[in-house]
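In this view, the complex is presented without one of its protein chains, the others remaining in place.
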């Protein structure tokens, strides 16, 4: 994935790989090769990729949620660790203990209880500030997770103590089966500013736009040391988990017209695009083969 | 307390009684006649009295917090029940089981864990709405309690489900020993409106002003069935609990110039005022005597 | 072991909900994603919001607040049922349970009651990983003034749920994820399969299973919920492969503890094994053991043995999860070990 000459190409390559990784996971589930649960990132790739490009994996920290694969791949590029984790292999990121929702590698963490990660990410920012590392602590939350009160406790503390937290709200308009109108009152952006946190809001699936705004937000955090609330209106094309989807198919179709891959891909020349896609397919095939062969996690 | 001809007189009488009741409690503590803890309402009387005058004790519901005596007296006028509860008497509101922070009588409830009462008051509003009683559910919270996330979960639900909740924030600028600057970021009023809840904000110790705005808020709730967020900036003259006060005495003195009793009392003629005060003193003395004589709570 | 004609447990619970909604109009249900057509993450509420649109509320993701909302509704005379999507998330509501729901009646000097039901699925064996597989009902057993019910696939699931709604106390109604898809096997003519079954006439009955028609047996096994079929498998294996007979007491009321059927069985067997899916320390088995050794000291010929999950996380990978959770094999082993030390 390195070696690509331009930013659009790099971003497209990352997004494309995430998309295909997630589709592959859903296939493997359908084939009965995976058990447990998974929440794919299909349709939201521009967010992870656009934001994470501004983070330094050796210094910055990411805390993600149940829908963490896209964030994980963007931040660590560790497809084999993730796939073998989800497959319950000993070579998984967490030796098969965590599974799809509970990942940890380097400065990346995720957990599956909604909301609970937000104060942890805030505490991480406090620690990094006290240690003087200059790190930014990024936490990803969905629209539904704005229902959890601990989110506001965290906004208050981050604002009060001027902590370098990037709160990213990915509003994909649904929490599991529930449309946002039935779970959220008022305004998302206003919820950030009510706590004195700087807010930016974007309604786009264009990774270039996300990249620009996120770059500005991260730069601002590094400069001021203060938190930032980045609201991204987005959409997922895949079901919530594996097969549970009661949304109007027409609505999904309409959203697919703004597929972030399409938008980013159209910016590239056909040869470059094809090269990227072929490289991704090959890497993915190798990753699946390697994970398939890896030893299953075994009790000590 | 009934039989007073004018609203200013009635409001003053209620406020004066609360003030003297609370001062008496502090005295009794100092004399060692009470154990446990207590949080007095001295300085904030205009809030309870101005608001509760618009509520109907037979229909509406109040859920209060640790600093609940003023709300209780304004809503129930049951001084004997409260005093004997705090004194651990069998005749107390809750037979001595609850004590100062855990009261229940008719449609009045209180509990001592900060924040936890807010969703309960929201559920009460939901029940009353479903039952079609037209009741308003009022909940009192302090500035410090805005730190508890469940407050925002409640605002969201009340707004989403259009529930008749009156959220009253009494910002007395301190949470125990902590000044508001160290516990609260951003804007209190904005925290209500971020959840789509109508807000009014007052910085006054004049019961007439509180009464007017509260009247408007309660009328609006009755009319629309929707929640309201009433922010009252205020001050307590007494320590947080019994003797713990690290505030600058100069600050307290300065605030005492805007003593709500003074403002409301000055509106009355001297004879009327004196009559009210004497009646209150007599009632209080009788209440103390009766509570003193009441049997102690005893284990079954 | 079960006739194919039995309805599945999820259907029994669902029918129970429909019946109780039809009977009482003060019953409400709240929870995340409970509306039709979705009908809840585990489909227990299917059809309910279509049938009773005003009394089924889908909610924001606010478990802490929802416990409070349910408390408020019940203080004002309604009978809310709160569905918590995964039992692991009751931890988010424990302040409301410990400091509100369980206290209101007694601390307000019996001026109020708090009739509410919290329904939630517990248990692992589906590879859901550490935060979606726990059996946290053990945390509730230390809270006074609440009722904890955990029925098994051999109980009248719909009836028990209706009883919980009629109860004036706060009731935690613990379901089990694997149970949902299994047949709701009820005793027929006093038997389930080969085993004779006695059922107490209590609100939340205990079932006692015997392979010897309640004559002599080597040990009593007390368990509940999702462990019941696993224990019954173990009992069958013990009969067939070791010629050891055990009685099984499947409680459905875990709190307040009413252990008469256990005492009666131990009087016959002289030995007890407790079995639970939750982690060992501070669990169901500990409290039962403390009570039984005190009340039935002279009946016990051996110390009570506990079978439970290892004290740790429940891993996601299936081999790791299996090694962590108690199995039929573990139950067999415990009974055999008890026999081995029998004097």
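The letters A, B and C name the chains in turn, as written, and every chain counts its residues from 1.
Just so we're on the same page, contacts are C-beta pairs under 8 Å (C-beta built on N, C-alpha and C of every residue); 3 or more make two chains touch, one makes a residue touch a chain.
A quick note: this is a predicted structure, and the numbers were derived from the prediction, not measured.
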| item | value |
| --- | --- |
| Left-out chain, listing which of the shown chains it touches | A, B, C |
| Residue in contact with the excluded chain [from C:175, C:247, C:287 or C:321] | C:287 |
| Candidates C:139, C:164, C:217 or C:332 - the one touching the absent chain | C:139 |
| Identified contact with the non-displayed chain, of C:28, C:89, C:224 or C:245 | C:89 |
| Contacting the left-out chain in the complete assembly, out of B:18, B:62 or B:184 | B:184 |
| Residue of A:15, A:51 or A:113 in touch with the missing chain, whole complex considered | A:113 |
| Absent chain, residues of chain C that touch it | 64, 88-89, 91-92, 94-95, 97-99, 103, 106-107, 129-131, 134, 136, 138-139, 141-145, 255-257, 278-279, 281-283, 285-287, 289-290, 293-294, 297, 302-306, 311-313, 315 |
| Where the missing chain touches chain A, by residue | 61, 63, 93-95, 97-98, 102, 104-105, 109, 111, 113, 116-128, 130-131, 137, 149-150, 153-154, 156-157, 160-161 |
| Touch residues of chain B, complete complex, unshown partner | 35-37, 85, 88-89, 92, 95-102, 111-115, 144-149, 175-178, 182-184, 244, 246, 296-299 |
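Here is the rule we use: only the chains that are shown with their structure count from here on.
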| item | value |
| --- | --- |
| Contacts common to chain B and chain C (chain labels) | A |
| Distance-maximising chain from chain C - centres being C-alpha averages | B |
| Distance from the mean Cα position of chain B to that of chain A, given in whole angstrom | 46 |
| Centroid spacing, where centroids are CA-atom means, of chain A and chain C in whole angstrom | 37 |
| Residue numbers of chain C (touch at least two other chains) | 59-60, 62, 64-65 |
| Interface hub residues of chain B, defined as touching at least two other chains | 149-150, 153, 156, 160 |
